[in-house]
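Below you'll find the structure I mean.
Here the complex is missing a single protein chain, while all its other protein chains stay put.
Naming follows writing order (A, B and C), and every chain is counted from residue 1.
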Amino acid sequence: MRYESGIKEACGVFGFYGPADAQAALPIYYGLSSLQHRGQESCGIAVTNTHGPRENLLVRKKLGLVDEVFKESSLSALQGNMGLGHVRYSTTGAPTVENAQPLVLKYLKGTLALAHNGNLVNASALRRSLEEEGALFHTTTDSEVIAHLIARERVRVSCVEEAIQKTSQRLAGAYALVIMSPRKLIGVRDPYGLKPLCLGQKDGAYIFSSESCALNAIGARFLRDLKPGEILTISQDGSLTSRFQTHTYPPAHCIFEYIYFARLDSQMDGINIYDARRKAGAALCQSAPTKADLITGVPESGLAAAMGFSQASGIPFALAFYKNGYVGRTFIKPTQKERSMSVQLKLGVLKPVVQGKRIVLVDDSIVRGTTIANLITMLRKAGALEIHVRISSPPFLHPCYFGTDVPSNKELIAHAHAPEEICSLIGADSLSYLRLEDLSSIVEGLPICKACFDGKYPMDIPT
Amino acid sequence: MRYESGIKEACGVFGFYGPADAQAALPIYYGLSSLQHRGQESCGIAVTNTHGPRENLLVRKKLGLVDEVFKESSLSALQGNMGLGHVRYSTTGAPTVENAQPLVLKYLKGTLALAHNGNLVNASALRRSLEEEGALFHTTTDSEVIAHLIARERVRVSCVEEAIQKTSQRLAGAYALVIMSPRKLIGVRDPYGLKPLCLGQKDGAYIFSSESCALNAIGARFLRDLKPGEILTISQDGSLTSRFQTHTYPPAHCIFEYIYFARLDSQMDGINIYDARRKAGAALCQSAPTKADLITGVPESGLAAAMGFSQASGIPFALAFYKNGYVGRTFIKPTQKERSMSVQLKLGVLKPVVQGKRIVLVDDSIVRGTTIANLITMLRKAGALEIHVRISSPPFLHPCYFGTDVPSNKELIAHAHAPEEICSLIGADSLSYLRLEDLSSIVEGLPICKACFDGKYPMDIPT
Amino acid sequence: MRYESGIKEACGVFGFYGPADAQAALPIYYGLSSLQHRGQESCGIAVTNTHGPRENLLVRKKLGLVDEVFKESSLSALQGNMGLGHVRYSTTGAPTVENAQPLVLKYLKGTLALAHNGNLVNASALRRSLEEEGALFHTTTDSEVIAHLIARERVRVSCVEEAIQKTSQRLAGAYALVIMSPRKLIGVRDPYGLKPLCLGQKDGAYIFSSESCALNAIGARFLRDLKPGEILTISQDGSLTSRFQTHTYPPAHCIFEYIYFARLDSQMDGINIYDARRKAGAALCQSAPTKADLITGVPESGLAAAMGFSQASGIPFALAFYKNGYVGRTFIKPTQKERSMSVQLKLGVLKPVVQGKRIVLVDDSIVRGTTIANLITMLRKAGALEIHVRISSPPFLHPCYFGTDVPSNKELIAHAHAPEEICSLIGADSLSYLRLEDLSSIVEGLPICKACFDGKYPMDIPT
Partner (left out) sequence: MRYESGIKEACGVFGFYGPADAQAALPIYYGLSSLQHRGQESCGIAVTNTHGPRENLLVRKKLGLVDEVFKESSLSALQGNMGLGHVRYSTTGAPTVENAQPLVLKYLKGTLALAHNGNLVNASALRRSLEEEGALFHTTTDSEVIAHLIARERVRVSCVEEAIQKTSQRLAGAYALVIMSPRKLIGVRDPYGLKPLCLGQKDGAYIFSSESCALNAIGARFLRDLKPGEILTISQDGSLTSRFQTHTYPPAHCIFEYIYFARLDSQMDGINIYDARRKAGAALCQSAPTKADLITGVPESGLAAAMGFSQASGIPFALAFYKNGYVGRTFIKPTQKERSMSVQLKLGVLKPVVQGKRIVLVDDSIVRGTTIANLITMLRKAGALEIHVRISSPPFLHPCYFGTDVPSNKELIAHAHAPEEICSLIGADSLSYLRLEDLSSIVEGLPICKACFDGKYPMDIPT
């Protein structure tokens, strides 16, 4: 029930560089469609023909979902063998079409396109210093700051990768970038590896994607994740070249990808997402066991952890809800008076499953608490005897500066209330969260950034 | 994976009659949205104010999904305390906006609106005889034939219900109707009870709905199913009056609602849909047991039967696929060359679940066989050792004349091939269908029409 | 300045029947575009292939102007060698898309399409009697009443023309009809000849049109006007057959076509429109001469009469205004506070033309008086010394029941005020209207209906 929760990923990026006769737009469309869960506000695709003039780049970007923005006619107008795409939530910059990505810019060496997932923490200072040199901006995004820096470095150095390398020394924060120069497609990952980016291959084409699920979707083979700080170039001759940012830092992969953002069928930096969530459910079973007749999860967000809880406990798993797949982005919300209807319009209880049962209900987070409270009411109305809520992440207590958009503190139920109060507010019989100390084990010891839970940021945050 | 299968329900209907200060349009919108699985081609809502002039009826109908056709502005323009709505597939009449319902017609007594789920088998003969009396038609639907007959009877009798009663004597086929006269809302069910229609209540309003799930969605209370042949009137004073069609026939409820069409969280004529499908899965386990490590279902269509199979066999149930909810109606299909991508764009395999496992894969039907074949390929690629397909309905062998739209025989894989051939064509290790003799038990002996499986129709079909 | 005036023509009709390989939609589009001044609310085109199945008729109709409703793709979808079109204002029936024409109806003999210009005076009584026989209506137009009568007659007689002939005996009022049956295109004119309809020819096709200007526009040859009461059939073999309505009445052609509605480059029932208006100007010069330096007209409505006045008086004609052609139907009107800006946004004064001059300003009518008052203010501001207003029609004093839509009496300045008061209200130095007795001479004695000026209607009007 992600649309309820209010925690939003920044963005997803996707790039494709095929042989001269390939068409990049369709695989990018499918790739973005498979990354749609990472951003549903706007999307865009830019393509070029690497054997045509250096200025010839075609772009389409708009507010809306991938299948609203692109139709057969608009896709087939995007002719070119190399391209990149973006799906977006706004973390900096308003949700306007001007701020939609990919950014497309003309500079000395032709046309540059850029797609960015993440958030800089020093964007304001960088922007101010550029403005003091007379720079003009068209958007309010930190992505345009990156583009300006690259263009300025590019004048002084011999290739665009070198300009990117020099630029990256000035950037602080989280970024996974796909950058398209007239002849090259370049993937960049910040030195902490905060944001994911991986490389795939299909029929002579190389592909960048925020998540591996988009590679599977188009039938491409997963090659590897980009390394933290890596700048990986796909060239016109089909060769791959890596260089690295000059400074190195201890890796700190965003834990939220594993417990929340990424698609269940992706893997990231060696960890399978389904496995991570299943393990979170198993850990919950260890730390907060309960007697129950069945384990269920909130669709889709709690199902994998519920499976893990079931396997660890031996209590059978069951589906307790039907989800109406037609309740989408443009659905008219119930009025304030009928707000409680909001959940039951999307989910219907399967009464024969829950009637007379003691139930463990698993979800991945509680934001405002209204959704889970409504589900509990629905389950009780259908005859459930007990409802024990288990949340497969710790309470979210600290702001994220790296591109995750969370509601302000006063909207977060965990900010004002202790777990036992929340349990009572939502009407559950018991409530437990995943313990902070269990986080590391669910990603098998991978170095992670879990600042949103413990307040320990991997870098200094300017005030 | 319903959009793949090609078996289509005819329609869904919904009616709402509230007190003078109620607004019917919003609950109808939510009701239709909960019946959207019954028809995705066009939809419409008509409302009237039962204290205003008799001619004053507002209607909006268009090609598209409910949340595409209705926006806040268009909904709030539909002011009135009584109304009805319709979601549609075309079984007779082309999918044009002219044929969208509700039908709205002016006649002697004001304005009449009509929403119809089902199909008449004598529509052509009735239409011909009307034309020979000089009747004009605006649509090619059999629903307009019904409206003509009612209008003609209405001139001779004292109330609209009597006209409907006389009309129903001339109709042969399946129909669930909601009819709105200036002051009354009337639900009608054909004498065989082929098509479902139920009655609910909320805050002083009465509600008709094709399925009970739409009552739950708006927080209404389910009162009862209409009886076969019942003509149930909601009057301006809030009273309910029933009359019955003069001829009675042995009931014959459509089995397809239980195994295929209806929403998992509905109940119909006393049978819970989830239960029926779970029992189908259990029956499959009895008739076609197999050794396996896990039971899974094709989302969403096979999940309930898979649960039943798992419970009956003791083999654990697991989710094996992630479903991309953003792949919708307007998604651009892969080209012929890449057709096999079609399924993997919608579903991603959860590799850690299936790797090294012997799997029972349950679905509710096989139409062309391409979807299941692709899923089997995906599972094997992810490391599944064996795949045993179990189908929770018998092979579909005979045409339906009552409003179910199935592909022509040559497209139906079951028409040309025996099960063992199909098993080999789709690449499964074994394949079994639900047995014809098990159908009755899954609906607890409810009298059913299962002509699509055994060719025994409950009435004569004109050639 | 027609959009100001509020006097609206009912409709324009156009029909085309070409050889088997002809395409009717494009010439109809051009024809309707040339009749757009007759109706700007909705438009529609229906076509059929006279060698295809009898039911196969394609139609597109929508609210909007011809070039808004039809694009290349929608036009090229309308394949067929015979067709008809309509542009509409609503005189009966609301301006909804349901009421847009051509009406398309299925009846015993296939599909019937009908386009109607005019208004019946006995439509209510006819509709009531049809309803009492059980008839259903989809629209609130009197045109649908005509269709019902034809369909009912058609059952009893041997051809559609005979049904039309029998129907016309029951119709009272004004009508020019183009009717399309599966194989025939039929033009019908009411027995008074109130509404115009003419016949043309081009490249083996016959054409019906409300006005001859539409024939010229598509390069067709004008053959003749239909006679009052004529029913003219174009058959599949390219032959023309006439029959006549059984009752005959003294002709009474609508004078408003000549002085107001029809396009300046049309001719109707033997009278050239430009000539009629020029003569009206000349008559004004005779009955209300004045000393002046120049004669000008309000564009475009007063220019022809101004030319006539100039020629009769010997005072030179000049253009005094520039008209902004981009101020169209969807233009945002000034707020109440700035209402006086409304005219100057559309017309700019040519200061060097009017400065220091005594001016005769000619227009074809005064409705509310606000437009002419604003023009007089603008002329004075630009330095005009005297402004003498001459109106090329008598004051409009009586309602029209035959399809001309005029503002209600209280909005008509001539209803509440004598000419000398109006002169003072609009700020003119003198004001004269065309005299009632001069009307006949401007149409060279053609028998006319001038009931809107003298209250003498050519038939009884039911109360």
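The definition used in the following text is that contacts are C-beta pairs under 8 Å (C-beta built on N, C-alpha and C of every residue); 3 or more make two chains touch, one makes a residue touch a chain.
This structure is a prediction, so every number in the text was calculated from the model and none was measured.
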From the touch rule at the top of the page, work out which displayed chains the omitted chain touches.
A, C
Please pick, from C:223, C:345 or C:397, the residue that touches the omitted chain in the full complex.
C:345
For the chain that's not shown, point to the residue among A:100, A:126, A:151 or A:220 touching it.
A:151
Which residue, C:10, C:46, C:65 or C:268, contacts the hidden chain when the whole complex is considered?
C:65
Per the definition of touch given earlier, which of A:122, A:140, A:377 or A:430 contacts the omitted chain?
A:140
List the chain A residues touching the unshown chain?
104-108, 112, 131-138, 140, 147-148, 151-155
Residue-wise, where is chain C in contact with the chain that is not depicted?
26, 29-30, 33-34, 36-37, 65-68, 70-72, 75, 213, 216-219, 263-265, 272, 274-275, 278, 300, 303-304, 307, 311, 316-319, 321-328, 330-332, 334-335, 338, 340-341, 344-345, 348-353
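The rule is short, and it goes like this: only the chains that are shown with their structure count from here on.
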Taking all residue numbers used at the chain B/chain C interface, answer same if over half belong to both copies and different if under half do.
same
The chain whose C-alpha centroid lies farthest from that of chain C is chain A
Roughly how far is chain A from chain B, centre to centre by C-alpha average, rounded to an integer in Å?
36
How many Å are there between the centre of chain B and the centre of chain C, using C-alpha atoms for each centre?
50
Could you list which residues of chain B touch at least two other chains?
none
